[in-house]
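Here the complex is missing one protein chain, while the rest keep their positions.
Then we have chain A:
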Amino acid sequence: MAFITANWNPLGETFYRKTELYDMTWNVRDGLRESLVAAAPYGGPIALLREPHRRSPSSRPQLEIYSASGTAIASFPWKSGPVIHLGWTVCDELLCIQEDGTVLVYDLFGSFKRHFSMGQEVVQSQVLEAKVFHSPYGTGVAIVTGSSRFTLATNIDDLKLRRLPEVPGLQGKPSCWVILTQDRQTKVLLSTGPELYILDNTSCTAVCPPGLSPQTCSIVHMCVSFSYRYLALFTDTGHLWTGFSNLQEKLSEVDTKKTTAPKHMLWCRRPQSQQPSVVLMWDRLLMVVGQCHDTVQFPVEDPCVLVGEMDGVRIISSASQEMLQEVPLVCQDIFKIASMAPGALLLEAHREYEKSSQKADEYLREIKEQSMLREAVRQCVEAAGHEYDPKTQKSLLRAASFGKCFLTDFSPDSFVQTCRELRVLNAVRESSVGLPLTHVQFKQMTLQVLIDRLVYRRFYPLAIEICHYLKIPDYQGVSRVLKHWASCKVQQKDLSDEAIARAVCVKVADSPGVSYSDIAAKAYECGRTELAIKLLDFEPRSGEQVPLLLKMKRSQLALSKAVESGDTDLVYTVVSYLKNEMNRGDFFMTLRNQPVALSLYRQFCKLQEQDTLRDLYNQDDDHQELANYYVSASYREKRLDARLSVLQSAVDEYNKSKNEFAAKATEDEMRLLRFQRKLDDEKGAGLLGLSLQATMEALLALGLYKQAEQLYRDFRVPDKRYWWLKLKSLAEKEEWDELEKFSKSKKSPIGYLAFVEVCMKYNNKYEAKKYVLKVTPEQKVKAHLAISDLEGAADAAIERRNDAEIGAVLAKCPTSDQLLMEKLNRARAAITKK
């Protein structure tokens, strides 16, 4: 396999290699020369605007979008204003920056998404130059205008324009400039020729790179590394200065012996780079300049475009695409000619083993003697990751697997993972997919993003295969893919609603994490309301359906779905929406069909809008509730006549609802109120609002017996109640004569034991005794006991020959009263004998 090192070029201590990625499938010929070109990093798409300077309406420039392998994705004539610059965002959107400062955003498939402007003043002064840059905050745009002013937007998704201060002495555009991000700030480094300035939000500072040879006159080209850490400056004397981008330290200075400014200049580094370099390109020459002052030169035949990656530089020409990068250390160790690194030996051992040669054992033994087998396996696995050619990958992995057999406790994780990842990478590198990612880039961009990118490019089956293959949990993997697929599917105008809904349902089924309402929302955005409704039917969570249904003005449906969901907040949302949308009548009718919503709304009205509540009952002809409403409303009325009239409405409603009882009760209440008012006016009794019972009580307490009597008759108060009332009241006032009179007025409906007890309650034994005589025989004993007349009780009990009663008296008997006890016991014995 000696030929692996065939494309290696030594640079200082290390090697640089140029690997062919693709034969470009496009047909652009000289297109690259006179076009505006933008190619995104991480194997992103390429955009071409052909002949951007043609302006006549008859021949418009053509905008073409290709995958990294040159497969055409989209192509359309450019109808907007003249374009100054093209660039890609981190999420594969194309930015077209026009002369007038308008930035148009297109998606990967060339459909227009939105636009924004870089400021009003730009329309006048025009954009001279523009750059698109990426930072941790997202994708940014920087422009320099005809009035030599810079404007920045650090994140186009959260557009905030910053106009930078003026640069002293700058006329037109600077000779060259770059964007730096440092200390969480975005700055512009520019050269006006002899002077170098750093421009930030507030100031413009002249700077001088340390150690730049004094003979230089002017800086004509500059570039920063992928990570914004390193800076390279090219002077008109052909010197290349490299150093840190904070301009604190110089790395090297190389004389390229070229006096024309290069067309492209890019850093070519990789993580843990041994020999970082800068790639410069002139019309016919590509030069790699290392820090060791060494250079590698390649002739260039076609016009090329350079794309900086985190671990190298991609060179795109009309015919092919190549990757220029420093050979990773581990690959150098293994493949360097006559390398004795453990990995190299292991590879050799495996090769011999394949040939069934016993040399395999010798090599292996050599590694084992140095106890480097573990290291050897690691090297092979790692190197496989860095190789682009599947054959090389395979031979390395086989060697690793071979070596692994001789290790007892080697964790296979890294091996398995590398195998899996390489398989995925090889799949996406396919020319038809066209994502030439290196393993390092893949690690940096993460699998999630890779899947997203595939989804953006509509490689749904591949994405799903990858998810399955790498065993990504469904809600992170397959579901996300399906969601995108479905959103894309609903936009297909040539299919019927029915067909799409069925297709979506079959594919998506009930994958976790795919929301049918999101898909439906997408369909609605595309103006397919019917489809959206069909799709919503598949949504199991009714709560999710509601907002969209409201948006689509299917309010009735929304309401019933909201009720179904059992989420009252959702019901409220719909109800309050309907309240504003509909006229009152329709609104009430709608509610009427939804009891749950209705009762919720009633609750709300009870606290917030009493009048609405009345209208609601009115609408429903709910006389019973309406009447109840009036009753409770009557308590809010301060004035009596108002109160009476509200109560009259209640009576009417009760009558309508055939609730005679309540109507009668309310009428009584009105009568009572009038009566109370009259007495209040006459005697100042303070009765208004009391219950009938309380009124009578108050009247009796005031000694207004006649009036109390009147109420008793008028309101048909039961005799028992009235007697109890009067009895208590008189006893309380200790009007014993009046009480006696009352007791004799007719036969007591509550008996006379009550009289005894009440008298005793007020400790009037004398009065109590009067009533003991009137008590019925059954209650005699109790009555005597109540006034603690044991003798009497005993006599009564014995007379009645009641065993239980005798027992009751006995229980009360104090032990000292032997005589009585004996008497009782005797009587008891007599009864039991019988």
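Going forward, a residue touches a chain if its C-beta (ideal position, glycine included) is under 8 Å from a C-beta of that chain, and two chains touch if they have at least 3 such contacts; residues count from 1.
Everything that follows uses one rule, which is that contacts and distances are computed from a predicted model.
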| item | value |
| --- | --- |
| The complex's invisible chain, by UniProt name, from "Ubiquitin-conjugating enzyme E2 G2", "GPI transamidase component PIG-S", "Carbonic anhydrase" or "Vacuolar protein sorting-associated protein 33B" | "Vacuolar protein sorting-associated protein 33B" |
| Sole residue of A:V717, A:M760 or A:L820 that reaches the chain not shown, by the stated touch rule | A:V717 |
| Candidates A:S431, A:T568 or A:Q710 - the one touching the absent chain | A:T568 |
| Sole residue of A:D668, A:E709, A:E735 or A:D795 that reaches the chain not shown, by the stated touch rule | A:D668 |
| Candidate in contact with the missing chain, chosen from A:F109, A:Y137, A:Y469 or A:Y635 | A:Y635 |
| Chain A residues touching the omitted chain (full complex) | 475, 512-513, 540-541, 566-570, 572-573, 576, 595-596, 599-600, 602-604, 607-608, 624, 628, 631-632, 635-636, 661-662, 665-666, 668-669, 672, 689-694, 715, 717-718, 720-721, 724 |
